[in-house]
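Have a look at the structure below, then the notes.
The complex is shown incomplete by one protein chain, all other protein chains being positioned as in the whole.
Should a chain be cited, it is by its letter among A, B, C, D and E, assigned in written order, with residues numbered from 1 in that chain.
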Amino acid sequence: LVCNANTTQAVTDICVASARVAAGAGTEIVGVTAPFGPAIIATRAENAIAGHAVLATLAEHAAGTDAAVLAVSYDTALEAARQLMPFPVVGMTEAACLTACLVGGRFGLVTFSSAELYRERIAQYGLAARLAGIRVVSATPMDMASDPHRVDALVAEAAAALAVDGADAVLLGGAALAGADKRVDTAVPLIDGIAAGVRMAEMLVRLGLPRARSGSYAAPQGRETEGLSPALARLLLGG
Amino acid sequence: LVCNANTTQAVTDICVASARVAAGAGTEIVGVTAPFGPAIIATRAENAIAGHAVLATLAEHAAGTDAAVLAVSYDTALEAARQLMPFPVVGMTEAACLTACLVGGRFGLVTFSSAELYRERIAQYGLAARLAGIRVVSATPMDMASDPHRVDALVAEAAAALAVDGADAVLLGGAALAGADKRVDTAVPLIDGIAAGVRMAEMLVRLGLPRARSGSYAAPQGRETEGLSPALARLLLGG
Amino acid sequence: LVCNANTTQAVTDICVASARVAAGAGTEIVGVTAPFGPAIIATRAENAIAGHAVLATLAEHAAGTDAAVLAVSYDTALEAARQLMPFPVVGMTEAACLTACLVGGRFGLVTFSSAELYRERIAQYGLAARLAGIRVVSATPMDMASDPHRVDALVAEAAAALAVDGADAVLLGGAALAGADKRVDTAVPLIDGIAAGVRMAEMLVRLGLPRARSGSYAAPQGRETEGLSPALARLLLGG
Amino acid sequence: LVCNANTTQAVTDICVASARVAAGAGTEIVGVTAPFGPAIIATRAENAIAGHAVLATLAEHAAGTDAAVLAVSYDTALEAARQLMPFPVVGMTEAACLTACLVGGRFGLVTFSSAELYRERIAQYGLAARLAGIRVVSATPMDMASDPHRVDALVAEAAAALAVDGADAVLLGGAALAGADKRVDTAVPLIDGIAAGVRMAEMLVRLGLPRARSGSYAAPQGRETEGLSPALARLLLGG
Amino acid sequence: LVCNANTTQAVTDICVASARVAAGAGTEIVGVTAPFGPAIIATRAENAIAGHAVLATLAEHAAGTDAAVLAVSYDTALEAARQLMPFPVVGMTEAACLTACLVGGRFGLVTFSSAELYRERIAQYGLAARLAGIRVVSATPMDMASDPHRVDALVAEAAAALAVDGADAVLLGGAALAGADKRVDTAVPLIDGIAAGVRMAEMLVRLGLPRARSGSYAAPQGRETEGLSPALARLLLGG
Partner (left out) sequence: LVCNANTTQAVTDICVASARVAAGAGTEIVGVTAPFGPAIIATRAENAIAGHAVLATLAEHAAGTDAAVLAVSYDTALEAARQLMPFPVVGMTEAACLTACLVGGRFGLVTFSSAELYRERIAQYGLAARLAGIRVVSATPMDMASDPHRVDALVAEAAAALAVDGADAVLLGGAALAGADKRVDTAVPLIDGIAAGVRMAEMLVRLGLPRARSGSYAAPQGRETEGLSPALARLLLGG
């Protein structure tokens, strides 16, 4: 399950396409789009609202799902989803960070949007010491469609600067940059979060770890709610 | 505005009562309750869902509000509310942490519920180095009503242990412990989050700082959404 | 009580004027000046000497005081004063830092003087992770009097640069910059330490927390001394 | 390639058996044993010597290898191997740590041997903040063979204590505990490093990231040596 | 110069005796006692006052001094003294910490007095990650004189517990424990701060590094003061 926390179907389509390229034989990719919330998450407020949307969307499509990848830059509601869902959930930025840890020392990140939200998220993962830097390129997702060459050049320049700052790998932040790793030649590897997320999710499915029965990641039991979707309310009630 | 992120009106009533005791002359306390979401937030998934509820509730009651206090243990969606609202927003645990910083070196926390969510929240505030420890007391909010003496004794014991561990002040985690600071005599001060939050909110109103016009706390502009309450959607669109 | 740790009366006057503007109705501001020590604290050695002067000054004026604000950049002897005095004591830089934490994520600082002493002080508060940067402007307190426009322009430039580096608020370091927040228009709020300190002190007085009876902030008892002022010696003896 | 940094063939056999259970269809597991060095690495000095042995062993068997897993508690010479080898290299403890990050917040570790070397290694990965604790069980690898029930009981007890301390998953430290995750029932998942390492290695092979051409993980070029095995000397010379 | 920041001559005598035992041939030890301030520094307020006394004492005896060791637990005003004095200054706890770093990984500390002040000081040195723990023994400096066997037994017990917690060396905190390293047999070395301080000071004298001419450790120039001792005022004026 590739879960787009935005309500924009076009983003889902891009992510699903990326995911299909990355996925192993035998992995079926299903894309789902948040039914309510921000069109595109770019600010703190939108990210908080989308947390609810992510959980509602995952709950709706939980049946038959083996694992989910959150296709959203800031890994919205990742820990909550991990607690609530009966299957592994992986964030695209989290997966890219952990992959970067597996190939080098420190890593950098290139993005169109807010560096601060990325910085905070990476610090929450306890990985601040492995972050060599974040570069914001002066472009928008629209430029990506209209003038991909310019965007690619900006990404290449940012990646080169991050390598000088000590990055052994560079994360592509956000779905908008998906595919740049295939087009841009850089001295250090570029890591696409969707590809890394799909591969990490497959890895967890194969590892088959049991779910925690205690602690803050144990499935909720008997939690009562009001006004939530039936699927979401049911998961919180447990059984 | 005292904003209860849970849907349980009884919790709002307790918090409002606490807030009125704490508030200065000239401060009017208005309590609001989330219209949807968890009855009582105790887990990661509930906390993520309540983020949306907090923002929707604040948006609904924004008119005429001078400042808001989030009456919820984990300061749910605090940063998002701070970005979105045209007035200061303070979290009860955040306010208690910062107050503790003003009276001593390290602080402890006593709670009924998950230590890990508190630990993570305090680390997000960058205050991990000032946390002397967290003690979970073996009691429930129900015990608080039925046998307050037992709960008070447990709080006193936990606070004493935290003082030995180096805490110069002890935070009462969650609305359920509100008022214990008035009843329990301890060697180090107990800090009630609602009281601290109300006082911090008054402080910010009086200081009258302008809002950031750049960065990740600047008010959103032109952010489009789907399926949100009109008040919330309007704030994201800006103007 | 606004306690100037320097012996320069003119600095006290500036700080008292700032404090009066910031103070709430019903708050009486009294300025006191250190009777011995450095004219202006700018180095490590001066700061250490001034620690004694701060405590002696506070002890002298303790009677009838409800709270004190240390009007000195490096919050000289703050923790010691907090332990010794029977009323709340707030540092101007500490108060500005905590206020910045209440309005955004990371903060910056603009100053005329040593960045390293600020950096160390902020790290001692456990807030290194929330510091986006420090900018030293090429000006002196004298320039502030002779050519305030140039200084204001430098402050505006530094604040803009700090906002780009991720600061959501910018602290004005030192009494010399007091008032710049009223004159300079910046994209992120400027925080004046005296104003924040006065408001935080009012907040603590209203909160009325009891004093710690154990730990390193408990009032001293029976500590013998030689050659100190009678008021200071008496506080250390306790009783 | 499962590379045992010890010279003890029996350990290789155990690790290869574990690896084969964990490996996906299509993954061929080949075990290799260090030709010189410590029989069993348990101390700092042995670990340093084994660094050379690991690189020599990998160099010897590099041809035809798609990825390597270091079957040694302290991930001996992992970063060096990652720089030198033309294929992905994964450490068993590193893989277990990153897997634990994917299923919960903080993790614990159970081991027979030195807690300090694990603590330092995890800190080198930048993951100190996600370590809930380390428990050393009073048993030896010999006990594992002679009285597995006692060892399993000790592991269960240690894992339960770590869960109370806030661990959402518990790592089995060292090859000697391999398989305990299958026999012991615990409230939080036990993670076997060999299994996690094999799965992570498969993941990296599938992801197919290019090698860094700059920075401290770029392949060595023209580095001259004396007295090393021909295969190792050749890799350092590059080509 | 062994500088006792307390006014108690008996403490100076003990420290000088320790220093003479530790000193190399050719090193002349001169003891000086603060002329004003606390009899024995045990609290934050006393420590702040003693900062002034340390600088005044060093200034008085600067002529003919090659290096100074601060004989006071919390290394009172160490950084200030280092800036002000034309010779190397070493703190006894600082020297013990750095020596511990030279013989093992993490270290512990045994003390009669406040653990928090030690913890903060070690964190200021940036060495928090190398501190395995602090144990406060239930004894007073008086017990040391009347019943040294009991104190030695408590120190031995505390050191053993710290070794179990991962300490490779244990610091004796404060002058009162001086000499215990000679009497108590422990599994990890005990480090006496006076001995370490004297040896580190000799080391710095022999190394003969020039003084910094820029930054916050450069000697003060033209700093005006009021009411300070002539020697101290002269050093601040520079020349």
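One rule holds for everything that comes next: contacts are C-beta pairs under 8 Å (C-beta built on N, C-alpha and C of every residue); 3 or more make two chains touch, one makes a residue touch a chain.
None of these values were measured; they are calculated from a predicted model.
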| item | value |
| --- | --- |
| Residue among C:H61, C:R119, C:R213 or C:R234 touching the omitted chain | C:R119 |
| Contacting the left-out chain in the complete assembly, out of A:G24, A:P148 or A:G166 | A:G166 |
| Positions on chain D where the hidden chain makes contact | 7, 35-40, 42-49, 51-55, 77, 79-84, 114, 116-117, 120, 123-124, 215-217, 220, 223-228, 232, 235-236 |
| Missing-partner contacts on chain A, residue numbers | 105-106, 129, 166 |
| Interface with the undisplayed chain - residues on chain C | 115-116, 119-120, 123, 128 |
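Quick note on the criterion: only the chains that are shown with their structure count from here on.
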| item | value |
| --- | --- |
| Chain C-chain D separation of Cα centroids, rounded to whole Å | 51 |
| Centre-to-centre distance between chain E and chain C (centres being mean Cα positions), rounded to whole Å | 29 |
| Touching two or more other chains - residues of chain B | 79, 82, 105, 116, 120, 123, 128-129, 166, 215-217 |
